[in-house]
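Below: one structure, written as structure tokens.
As you look at this complex, bear in mind that one protein chain is not there, while each of the others sits in place.
Now for subunit A:
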Amino acid sequence: MAKYKNHILVCGGTGCRASESEAIASNLNASLSENNLQDDVQVVRTGCFGFCEKGPVVKMVPDNTFYVHVAPDDAEDIVLEHVIKGRKVERLLYVDPETKEHVSDSRHMDFYKKQLRIALRNCGFINPENIDEYIARDGYSALGTIMEEMTPEAAINVVKDSGLRGRGGGGFPSGLKWELTRKSEADQKYVVCNADEGDPGAFMDRSILEGDPHSVLEAMAICGYCIGADRGLIYIRAEYPLAIKRLKIAIEQARDYGLLGNDIFGTGFNFDVEIRYGAGAFVCGEETALIHSMEGLRGEPTVKPPFPAQSGYKEKPTNVNNVETFANIPAIFLKGADWFKKIGTEKSPGTKVFALAGKVNNVGLIEVPMGTTLREVIFDIGGGIKGGKKFKAVQTGGPSGGCLTEDHLDLAIDYDGLLASGSMMGSGGMIVMDEDDCMVSVAKFYLDFTVEESCGKCTPCRVGNKRLHEMLDKITLGQGEEGDLTRLRNLANVIKDTALCGLGQTSPNPVLSTMDNFPEEYQSHVKESKCPAGQCRALMQYVINSKLCVGCTLCSRVCPVDAISGEKKLPHVIDSSVCIKCGACIEKCKFGAISIQ
């Protein structure tokens, strides 16, 4: 076996692959062979590093140099300079946005400093397509230890003691769920992994499956042993081809090693996993809808109880956990419930993965201990607001969550804290907004999504959300009337109280939370027909300042609808009734005479 002196880790997550990280890896290999170094240096394709903003990312081991924005053409330089001459390729190093200095070591980057990776422990570290690397990182030894040394009840107690709560959004205690499923008596039980990640902008489950699929398989087998199930099903959306491919490889490898299949670890325990594909409906992330979809029925939720723990897939007891929840399980068994409980807050132990997106400098996938404040996430890890603009709001919990303001920045993130402040944890989407974002439009955007994704089974969600959306539309068009805001709030509350499943019950949250936190913005849309953020086109007015206008006629010539008139060398005027607010005149004006009001 060749003994490698260096490893070059190339990010193989979907984001970096889209930016040609495959070509980087093959160019590196080509260049290494050219220089006869193929036995000294190993190129490893890993899962997501999380720093997607700076992708494609390449990390050099053992000296821990972190290269960002790498292009396939840079491969040769990395080999010639870094590997052969031992000189860092300066131009590919990360530049600290504050000090403007090159930072070569990922441990010194603000983006990584405050992170603690449990669910993502192997992402960006191992080759996800190689079970050996997972085993070398203590993979499957949690499963082995439990099966040889623990009773299912004792193992369930470990999960209960750890205080782990469902990472899919609801925050239900996982150990309790396992216990309930264990107690249901039946000839057949199922373990289901919910990989139907649907929040706009959230991609943590995909990254875990792409970067560390074995951790989920191992956890499912542990769960199967604990609850007494011999079959596992992964419900994954078909839009995740790379995650599916890596899962399939992982399942095959685990079967080859006898870690899935019959008589695992010689204990007589059987467990196997198969993949079920979802068509990508948001509601199928709800566990009863998910189960129906797997049964070949319409993806519609049903009233609970009965809970899946009593009657789930094919009316058998079924334990449904989300990907991130499962990814935590092996680590909890390896390190102990007490270790896990010490991380995070009292009621929400452990860490949470967030997909940080929107108007922050460092977009990416991060994992922080519960109890970290929003300020730390947005300003320290996220590097602050893009373009030096002012922070306005952060949306958490996806279409079911709410918008939090500057006043909430020092809020410690955990399930209960977010709920108390009018938002929720959700699956971990975190979208940051700046002063240019109109909160009414934001609420409308999320409602757009829920209207589209409503399964149509219950009236409050199907009709109610549509009406909510129409009212918001009216307001953003400047046609809002006195009383609209009261009607909006009433209807939102009715939907919340009467909808059948989680989707409907939470769909008015973005509306309610923006109304609570930004009442003045709704008021000015309705009462003054003005959009303070300058986003609602219908409410904008293009005006020419007659003192600055010299009458050069440039604007009137560029206007596509002939809304601008005036004599040469005299100030021009814009006819608002004709103007379509395309902005072409502003771009052309050399005197800064045109403005939006």
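The definition used in the following text is that a contact is a pair of C-beta atoms (placed from the backbone, for glycine too) under 8 Å apart; a residue touches a chain by one contact, two chains touch by 3 or more; residues count from 1.
Please note the rule applied: contacts and distances are computed from a predicted model.
Candidate names were "NADP oxidoreductase", "Cytochrome c oxidase subunit 1", "Autoinducer 2 import system permease protein LsrD" or "ABC transporter ATP-binding protein", and the UniProt protein name of the unshown chain is "NADP oxidoreductase". Of the listed positions A:Y4, A:F269 or A:W339, the one in contact with the omitted chain in the full complex is A:Y4. Listed residues A:G258, A:G456 or A:P519: the one in touch with the omitted chain is A:G258.
Check A:S33, A:N64, A:T459 or A:N493 against the missing chain and you find that the one touching it is A:N64. Listed by residue number, the positions of subunit A touching the unshown chain are 3-7, 9, 61-64, 83-87, 107, 125-126, 132-133, 135-141, 144-145, 147-148, 256-259, 265-266.
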